[in-house]
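Left out: one protein chain. Kept in place: all the others.
When the chains are written out, they are named A and B in that same order, and each has its own residue count from 1.
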Amino acid sequence: MNAYLRGVFGVLRKDLRLEWRSREAMTAMAFFSLLVVVLFGFSFQTEKIDVRTTAPGLLWVAFSFSGVLGLNRSFSLERENGALRALMLAPLDRSAIFVGKMLSNLVMIGLVEALTVPLFSVLLRVPVLSCLPQLTLVTCLGTLGFAAVGTLLAGISSGSRMREVLLPLILYPIWIPILVASVEATGTVLSGKPLSEAGDWLTLIGVFDLVFLGVGFLFFEAVLEE
Amino acid sequence: MRASTISRGLDLLALPLIAIGMALAFLYVPGERTMGDVQRIFYFHVPFAMSSFVGFAIVLVASLGYLKTRRDAWDVVAEAAAEVGFLCCTIVLLTGPVWARSAWGVWWTWDARLTTTLILWMVYAAYLVLRAYGAEDAKLKRYAAVLGIVGALNVPIVYFSVKWFRTQHPSSTFFTREGLPVPAMAFTLRFCLIAVLILFVTLLLKRIQVGKLEAERDQLRYELDARE
Partner (left out) sequence: MTDPAQPLLQVAGIQCGYGGPQVLKGIDLSLSAREGLLLLGPNGAGKSTLLRILAGLQKPGGGTVALGGRPFRPEDPDHRRRIGFVSHESLLYHGLSGRENLRFTAELFAIPRAAERIEEVLRLVGLEWVPERAVRTYSRGMLQRLTLARALLHRPALLLLDEPMTGLDPAGRKQLESLMVELRSAGAGILMTTHELAYVRPIATRVAFLKGGKLVEGGAVEEYPVERLESRFLELYAKRTERESRA
């Protein structure tokens, strides 16, 4: 196997194994995601929320909040005992570390999203079954961008003095445009319209994904260095 | 020496130009017919908006320069541009609502331009938070450079998302752009644009000087601690 891919999948497998041992990140993320849905349900006191506007917004707020928990955890594990340094000492391209960490974050956030959607659908009575493939596509695209820029910025926040506190502060302002796009595309999908109506939004998300995968690929090394 | 001469020259130039610009905007130029006197705020609002974009562009270039060369000078420029850009952005956000209140009857509306500016202001703020509460010196500079690049590359994406967002949700307040009708207005706007840009450069150079002095101070402090 190619050395680069060996690095990428080595990092990915290691992250998933670590998580499988404790399951602490996933538990925290899933519980937090549920809490956000319930909090919204209570605070808006709505019998039936608007499928076009409120529901997708709520869903993506839950994803964004729980996603930050996962990103923080992913990097505190690396920084705790200097393990990230061991990755840098290994003979592999440092962008492979980025890709591996990004994929592990994508998998974990994606799993939590897969848990959140049914709960959200039942608790807030938003039908999702009829549009599940489209919803999955939109969610995956949006989450890819979140994981890409999130992995890069979590590398920064975890090395800073403020650690966990800093990540949402630097991530959310960058994330807003794609949050908007993902919410819009999800709204289109949830209200039963064809995916093509959200074409512009999906293009925008795709551009964002590509730009920040590229930035992470190029500049993650500068984040890792001491 | 030469850089400081230029900087001093700009100092002497900036304030009179701003004063003249104010005089033009408030005394010389006629009030706009439908919007009235409140429209005069545009003569400063628009130039500051442009300056804040220039600030972002400088942050982008200087951050790339820093990561490429690792020269502290680039970092000082990036930090200075972010701070001055943030100041301009803040002025835009303060002057905008004053106009909006009288034109649209509300202080704030989720109009494309307003929203874009607000998001950019938050990106600047995030960058400055990182710099303020960041990390050890060398790390912080690299971190800030990466965030600066991410933030600046995001600007066009922010713009499009917000623009499409508004067209999908038509609101009662449309921001239509009309050409400035009177030549005096165009002249005043151009004059103010130049004045504000010169002010921007002056502040930028000042902040760069401060940044250099800070670095020098840190080195001296370290030498003092290390001296036997």
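Please note the rule applied: a contact is a pair of C-beta atoms (placed from the backbone, for glycine too) under 8 Å apart; a residue touches a chain by one contact, two chains touch by 3 or more.
Keep in mind it's a predicted model, so treat the numbers as computed, not measured.
Peer 1: Quick one: say which of A:Leu77, A:Val99, A:Leu124 or A:Ala198 touches the chain that got left out.
Peer 2: A:Leu77
Peer 1: Which residues does chain B use to touch the chain missing from this display?
Peer 2: Touching the missing chain: residues 70-72, 75, 136-142, 218-219, 221-223, 226, 228.
Peer 1: Tell me, which residues in chain A touch the chain that this view leaves out?
Peer 2: That gives, for chain A, the contact residues 3, 6-7, 10, 14, 17-18, 21-22, 77, 80-83, 85-94, 225-226.
Following the convention adopted for this analysis, only the chains that are shown with their structure count from here on.
Peer 1: Using the average of all C-alpha atoms in each chain as its centre, how far is it in Å between chain A and chain B?
Peer 2: 31
Peer 1: Name, in rising order, each residue of chain B that touches chain A in their complex.
Peer 2: 67, 119, 122-123, 125-127, 129-130, 133-135, 138-140, 142-143, 145-147, 149-151, 153-154, 157-158, 160-162, 164-165, 168
Peer 1: Taking the touch rule as given, give the residues of chain A at its contact with chain B in the complex, in rising order.
Peer 2: Touching chain B from chain A are residues 149, 152-153, 156, 159-162, 166, 169-170, 172-174, 176-178, 180-181, 184, 200-201, 204, 207-208, 211-212, 215, 219, 222-223, 225-226.
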